[in-house]
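With one protein chain removed, the remaining protein chains of the complex are shown where they sit.
Up next, chain A:
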Amino acid sequence: MVKSTLLLSLPCVLAAVTLVRGANPSMRGISPEHYDLYAPLLQNGESTWKCLDKSKTIHYSAINDDYCDCPDGSDEPGTSACPNSLFYCENKDHIPAYIKSFAVNDGVCDQSCCDGSDEFNGLTSCPNICKQVSIEFKKYQAELNNIQSVGILAKQKLLDAAEVIAEGWLQEKAVIQQEIDFKYADLDNLKRELEILEKAQIKHTPIEKFDNAKTIKQARKIALLQRHILGLQDDIDVLVSILHDLKNDHNHNYHDMAVKSAISGYDEFIETYEDYKTTIEKDLADIEDSSEDFITDEYEVDEAEADVPENSEDELSSEDVAAKEALESTRKAYDDLNSDISNQEQKLENINEELSKDYGHNREWLTLKDVCVEKNEGEYTYSLCILGTAYQKSNKDSSRTNLGRFEKFAGTVESGAKDRYHEHLHSHGTRCWNGPERSVRAFFECGAETEILEVSEPEKCEYHFRMRSPAVCETPHIPSEDKDVKLAEGEVEERLHLHEEL
């Protein structure tokens, strides 16, 4: 587990420090950089010192005397006396680090303090393992670098491919735009033609009666459906009463998941059912009201049906037919072109949408879209399609559960992500019994391939996928040259910032 412990220690590691060997051995736990902050002040012939927050002046000998004098803990950098101080480990042969005061003299050899300088009260003795740690760290670093460089190459491919796609879109966009422009010109011509034909056409086809017969036919169907609905409703009511009894009479101490699932499903259903039922009843009543105008009973419907003419076209003259055909074909051409244009416009809109869609900093996720990866975790195989849907498939039977569709890039500083693209949220999966809709948080780290490393379910129906993908690889950040000692821990930064002010 060297790797993981090293990882843990990383936040505490200083990026770059020039080491100046301190002359004063009582400066335990202080970085040589800050020795000057611990210089004595002469006051009435006595050596004194001011807490770094300037709240108090103490005797110089009270520094590191294993008693906490300063509210900010600055007088005890080398002991555990103050709850809020930091201990500096020189870690010669490795990288210097700060550890929290609770870890000083607590009997634990902290990995981040590999020189063992934090344990000196005899509770335990820690050997200096910095050389070893350094070797392992470098090895680990090299491995990381390797993953990263391979990953960066892979990412470059993704970016190249994405660029090609985007370029394709742009070209397609230009082509379509041009086509649309041409087609609008054609449409104008057709429109004029149509207007002429329509003026010539004055005769109307009597179809009211026919329409009426059609309505009657539909009304019959509606009546039939009404009966079906009422029948189904009775069936549902029976089922509801069965479930109601199950809910009230079951023994909850059996912890039978199937029963629990049924009950929670019932609770959910019944919540909306009454409203739904009322809506259906109301709708049925509305239909009855409006249909009363033309149907009073089935007999009448049959009567009306008998009156429907078998072939109404027989009544038209041949001239009329020709004119009608011309009109219809022009109208069809016009309509076809119109729909063609709107199709093209839709395409254009889609392309624009794709172009404006968030696929990452440089569309690095675009090429991976709908690329699906799987991970067998014993009982289940988990799959996730990038920007698509995640599933849990049983390895015992063929059942498959939807864990959620991609909703958004969701990385935040709090969740430990570098940027929002490092975390994908898939949501609105199948609802759990007694729980929420399933969802997946996929956390990405840099890797040569897109893959699922591990799946966990820290809370019911909330899955965490630890994943790798070249899409999140970044060229390593070169440490800045500024004198500020940058530390990952916010608290540490704050303290040192305070020091800088002095």
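Criterion: contacts are C-beta pairs under 8 Å (C-beta built on N, C-alpha and C of every residue); 3 or more make two chains touch, one makes a residue touch a chain; residues count from 1.
Just so we're on the same page, contacts and distances are computed from a predicted model.
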Query = Which listed name, "3-ketoacyl-CoA synthase", "Glycosylphosphatidylinositol anchor attachment 1", "Glucosidase II subunit alpha" or "Protein YIPF", is the one UniProt assigns to the chain that has been left out?
reply = "Glucosidase II subunit alpha"
Ask   = Which of these, A:Asn121, A:Gln178 or A:Ser241, touches the one chain of the complex that we don't see?
value = A:Asn121
Key: Selected residue (touches chain absent from view) among A:Asp237, A:Glu349 or A:Glu457   = A:Glu457
Key: Touching the absent chain when the full complex is considered, from A:Val108, A:Ile180, A:Ala326 or A:Leu425   = A:Val108
Inquiry  = Contact with the hidden chain only, please: which chain A residues?
reply    = 1, 4, 8, 65-67, 69, 80-81, 83, 100-103, 105-109, 121-123, 251-255, 377-378, 434-435, 454, 456-460
